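Structure in structure tokens, see below.
Only a portion of the chains appears, each positioned as in the full assembly.
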Amino acid sequence: MCLLFRLYFLARRMHLSWVKSALVLWRNIMIKVGIAGITGYTGEELIRCLYQHPKVKISSLYARIEKPIHFSSIAPRFNKKIDLMCEPLNAEHMGDNCDIVFLALPHTVSMEFVPFLLKKGKRVIDLSADYRIPKDSYELWYKHEHTDSENLTQAVYGLPEINREKIKGAKLLSNPGCYPTSIILGLAPISKLISQCLIEPIIDSKSGTSGAGKKAEASFLFTEVDENLRCYKANEHQHIPEIEHFLSYEAGANIKVHFSPHLLPVRRGIMSTIYLNHESFSSIENIQKMYNDFYKNEPFVRVRPLGKFPEILDVAETNYCDIGIKFARGMLIIVSVIDNLLKGASGQAVQNMNIMCGFDEKEGLF
Amino acid sequence: MCLLFRLYFLARRMHLSWVKSALVLWRNIMIKVGIAGITGYTGEELIRCLYQHPKVKISSLYARIEKPIHFSSIAPRFNKKIDLMCEPLNAEHMGDNCDIVFLALPHTVSMEFVPFLLKKGKRVIDLSADYRIPKDSYELWYKHEHTDSENLTQAVYGLPEINREKIKGAKLLSNPGCYPTSIILGLAPISKLISQCLIEPIIDSKSGTSGAGKKAEASFLFTEVDENLRCYKANEHQHIPEIEHFLSYEAGANIKVHFSPHLLPVRRGIMSTIYLNHESFSSIENIQKMYNDFYKNEPFVRVRPLGKFPEILDVAETNYCDIGIKFARGMLIIVSVIDNLLKGASGQAVQNMNIMCGFDEKEGLF
């Protein structure tokens, strides 16, 4: 099977569509995926998506545990669906059992596994921040040495709307951060305009708590978060370099942003409210058209009619990014919403896998 | 008693402190207050504050009802505390039974009662928007004719931190809006700087649902608000003229702001995150000092140490406005939080009453 899988990738890269077709038709081909980090929220969400995926077989699960343990005792909500052991994190086991490995691990842990897996010829989809931004930027913002610069330069940033072609051939896919996904998608259609006019967008983001992961910290207790709102890391969040790097990449020129996140009392969802203030904007209808055109063929981005904003519940439990724009009193306001666990993490990872494997991009997603 | 009350006010205005003292000492003096609109959230909160106030007797309650009804059947949570009938809205009844009337009524309803009450010599504290901004501004933003321009020009805007002296002699006090309170307090110490540098602050506010009142609308149902976030009336909310009017008043020059509110899934509380971007800022320590100095003697404003932001739960169920400022990557960020029902409405109304009556400003408040 593993051989078949490699043949398939080879055929795709060489545009041997007849081989590809033959392989796809051969009924037995199911990609074997492994998921590392299944005790976290993104790991669990990956299982939900991949379990429904008709071309995928979840072959193994990994977590930071000492001994193998049956998955049902970790996550009873998957009983009668997933009947697998969860294994301790182990690169060799991953290499022996998976065609593609999803790493839903904390930052700095992913880079311990990537080199080995790539050497084994596996495809890796990394949901951590380890392979998103250049080494110097990473070390500055994440305050940790990067020990795998070789693969870092090879990694493909997995935001399909601006990088689909490169994703098709990716061996190491670096899945975008949640805030950056909502913000880059909210600004990509006008990135050139922003850089030309030297505008510095002001971004006020609000995120649900699942973005903080499942670690036991008093500040994320229900009693501390419920009925509350908290502004944190204002204009110094580690997602800033990622946002600026890929917006600049899309614009072909440097863009600087101001980004301040807030912790919302909701479980999932991100809203980014983006403010752009400049006298030289072309007509607002023009800008609306730029958004409509940019996302016309995108399966997972929806642009609202001019002046209408989406809400978090419009995209919760889906892989969509919904965007609305409005012009009022000289200010261009853009609202972009995603489900932080889906389009902001696991859903996008599956979308990337679909692109990498030549599957329908919407498979396994809602 | 009513006579005494007038004598008291007269003495205060004429600075006859000995008469005032004599009157205050006379044990029996308790101001009789009436509250109109007690079925709404602000009306109920007024009762909570005034019930605890040692100088006040709640003498009558009013609501938009047909026939008198016992208050306990409307609000069982005041049983064993308040044993009063609730009367239909009736200006004459108010005039006969109260020294001060709090109007917690919807916009456009207040102005039906104010002229009569003032003519009767009563003090009025109006929580609606009817007497906050000039007639033309009101009619433009509230889309309703203003039928009491005479008293509108006499009304005193009740934000103690910028208007305390005028409040002392107010007959008609116009209590500020919830968003404007959080925003004006967040910017007042640097209002001159803002106008001089021609900065247009960008304000991203987030409010709990009690600000929307108790009207039965599908968009405020629990199922529609919970786990959601909604940006509404972006840069076209009717509080904009109030914010600009009084910030400009404080600065002595015109100030323009950009203001976009969001509906949070919390019951009470407002956070305003304010962004100011300008190269000519003096040192951030200087700005912090301006805040510390401006609010040094204020009983209900607290400034955090530089770089620390307050959260909504820091002020929930209190009359405080907490403010934090931070400078990062060229951007000045100010976070201002209040409880929308207290400092943003009923608490501030009681603070204003305390100032008008010469009581300790903190009486009845926490």
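Annotations
Chains here go by letter, A and B, matching the order in which they are written, and residues are numbered from 1 within each.
In the analysis below, a contact is a pair of C-beta atoms (placed from the backbone, for glycine too) under 8 Å apart; a residue touches a chain by one contact, two chains touch by 3 or more.
This structure is a prediction, so every number in the text was calculated from the model and none was measured.
Of the identical chains in this model, 2 are shown in place, and the full complex in the file is built from 4 copies.
As a working rule, only the chains that are shown with their structure count from here on.
In terms of their C-alpha centroids, the spacing between chain A and chain B amounts to 44 Å. Residues of chain A that touch chain B in their complex: 200, 202, 204, 206, 208, 224, 226-232, 234-236, 240, 256, 258, 260, 262, 264-269, 271, 273, 275, 277, 309, 311-313, 316, 326, 328-331, 333, 335, 337.
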